[in-house]
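Apart from one protein chain that is not included, each protein chain of the complex appears where it belongs.
For subunit A:
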Amino acid sequence: MVKEEQEESSNRPDNTAFTQQRLPAWQPILSASIVIPMFLLIGAAFIGVGVALFITSRDIQLQELDYTGDDSEHPCFKCRTNTEKCTCSMTFSIPTLFKGPVFFYYGLTNYFQNQRKYGASKDDNQLYGDLNYFTSPSTDCDPYTRDSKNMPIVPCGALANSMFNDTFTLSHTVNGVQKIVPLDGKGIAWWTDYNIKYRNPSITPLINAFNGTKKPTNWPKPIYELDTTDVYNNGFINQDFLVWMRRAALPDFRKLYRRITHDDYAAGLPAGNYTLTIAYNYPVHSFNGKKKVVLSNVSWMGGKNDFLGIAYIVVGSMCVVMSVVMLIVYARFKFAEDV
């Protein structure tokens, strides 16, 4: 009879777990036996990680030299407002061995590379070596698309135009003699930037590709002369250029300038006195920016940053405290209820 009924009733809904909303399901609950141990566990783990991070970060050596020259005592003070070529040098000493590999950064503050218009002011196609965009760059680059004679600018845009152009030499005083520390300018940019995102046009010599174009107005020399010694570090794939073009997320930033990898210094910078000679070209005075040079080594978790370690420790401790609080609350309210 049941069967008959089912045959007759064409409108009877299907009896599936889906239509009847009886799908098998897992129903997790925030029960005390899960939450409290979980907090305790997370707390412990966080404290552990935090301590490790903190210690690692502690061990990282860092030498920071502000060379803006705002202070009239500062050796670079004279260059501060100077528009001519100007060189200044600073000395500093390293008390103990600065473990290698040592990285040489320049830093800028109050510099808005993350400003939207500034960041957008470039032409990816042009930088990818597309010759069509050499003659007619994207209007994104305004007002650095064309110069006053309506010649297209390559590379166009504010971002390229404002490329950092201070140069540094670092010398080590060994027995009273200045010994230049060799700086390695290769391998400072991302592999993807160097190999994929930026490309020179496939014309040799490179200079021919730039016929009919102008260099950016602020640049002392055109892009194809950035590094005449090495074709693989010239033009759009010049690593200094790539580093600059990878714009910073925040207004205070530092960028990798060189690596110190030369045999003599592969193990690090020995203790001693050093002189930093700066070719001071880049104006920051107008917008109250600061320029600095940073020497640093790194650990597995990157450069020196105490924040992560401290944050982990704090969050971990809070978790432990929370778990205790929850245990007390649970004990007071729940057990009483059960009884």
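In the analysis below, a contact is a pair of C-beta atoms (placed from the backbone, for glycine too) under 8 Å apart; a residue touches a chain by one contact, two chains touch by 3 or more; residues count from 1.
Note that in this section contacts and distances are computed from a predicted model.
Between the names "Phospholipid-transporting ATPase", "Non-structural maintenance of chromosomes element 1 homolog", "RecA family profile 1 domain-containing protein" or "Transmembrane channel-like protein", the one given in UniProt for the chain missing from this structure view is "Phospholipid-transporting ATPase". One of A:P75, A:P101 or A:G272 touches the chain omitted from the figure, and that residue is A:P101.
Checked against the hidden chain, the listed residues A:R80, A:H172, A:K215 or A:K255 yield one contact partner: A:K255.
Seen across the whole complex, the unshown chain contacts subunit A at 5, 8-15, 19-32, 35, 38-39, 42, 46, 49, 53, 101, 103, 105, 107, 110-119, 121, 123-125, 128, 130, 138-139, 142-143, 158, 161-162, 188-193, 196-197, 243, 246-256, 259, 283, 286-288, 294, 296, 298-305, 307-308, 311-312, 315, 319, 322, 325-326, 329-330, 333-334.
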